[in-house]
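Sharing a structure below in structure tokens format, with a few things to ask.
For chain A:
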Amino acid sequence: MAKGSRKEKRKIEIMDTALKLFSKNGFYTVTIADIAKELEMSVGNIYNYFSSKDALAKELIMYISKILGSNIRQINMEKISAKEKIEKIVRFYFSMAKERPELIDYFLRVYLSHREVFKDGCEGMICVSPFVTEIMIFFEEGVKNGELREQDFFSAFGLFMGYLGGMVYLKGEGMLPNDLDFYINSISENIYRALKNEE
Partner candidate 1 sequence: MRVELIEKIEGEAKLEYRFKQDKIDFVKIVFPHYRGIEEILRNRPVWDALAINPRVCGICGHAHLFATVRAIENLYQNAGIDVNIAEKAKLIREITLFCEHIQNHLKWIYLVIVPIMKSIAKINIDQNSFLEIQKAIVNINRVLAIFSGQWPHSSYMVPGGVVCDPTHLDILQARNFLKNALNIVERRVFENIVFEEITVAELEKSKTDSGKIFRFLKENSLLSIGKANDRYLIFGEHSFTKRVKIIKTVSYPVKMKYVNEKSQKSGFAKNVTYKSNYYETGPLARMMLLKPNLIKQLHRAYKDGISTRIFARIAEISFLFKIVEEHLNSIELSQKSYNHIKTDIKEGYGESAVEAARGSLIHKIWVEKNIIKKYEIITPTQWNLSNGTPQKPATAQKAMIGLKNGKLAELVFRTFDICSVCTTH
Partner candidate 2 sequence: MKSKIVWIQGVTCNGNSHSFLNYQNLDIFLKKVEFLYHPLLPSKYSLKELSEKRFDFDILIVEGAIKKSYERGIVSLNTLMEKLSIKARKIIALGTCAAFGGVFKSYDEKNIKGLIFDGEEKKGFFKELEKKVINIPGCPAHPEWLIYVLNMIEAKKKILLDDFLRPKEIYAFTVHSGCVRNEYFEWKVDAKSFGVKEGCLFYEQGCQAPYTHGSCNKILWNEVNSKTRAGMPCLGCTEPTFLKEELFKTKTYMSIPANMPLGVPKRAYLTITGVAKSFKIERLNKRLIDES
């Protein structure tokens, strides 16, 4: 499908609408018919784009992963320190959570919570590869230039992304006294201190 074609635009529209509905009403409650109704499309027409709800679910996570990945890639390409990159990644992640909460929501509440949906064709890194690859490159470059400490990738990944996901989750549950922006500096500092090379 050519990029920017009418069909491609329509597909993105369907995905954006689905994300909003899943976020509002829950993944299992929302049906293809609900999405069709919201878009004033026929159910049959939606099936022209996605063969099933599971297929849609998989495309969604790849869609989100690409958005996250391409933004972090921009940050990775900047000639700034790992410390500054951490701050930019945190800021970007929180701004996504605020401006397009349905994206992060889907990632945390659907992709990570309903693994059964993703067991065929989205194993491991397959559907989140663009995002994880950029995080790998961020870490790799930080260690290579001596700013960050050599350690196991997943120990570092979990610390970074688990932390951010946890904060967004708490925010979503209404448990944070302040807005997410309030925490950007302290969280960036915490992550940096946990990862930095002390030698």
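By our rule, a residue touches a chain if its C-beta (ideal position, glycine included) is under 8 Å from a C-beta of that chain, and two chains touch if they have at least 3 such contacts; residues count from 1.
Behind the choice of candidates: all candidates are chains of the complex that A comes from, given by their letters.
Owing to the predicted nature of the structure, the values given are computational and were not obtained by experimental measurement.
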item	value
Candidate touching chain A in this complex, from 1 or 2	2
Residues of chain A touching candidate 2 in the complex	123-126, 129-130, 132-133, 136-137, 139-144, 148, 150-154, 156
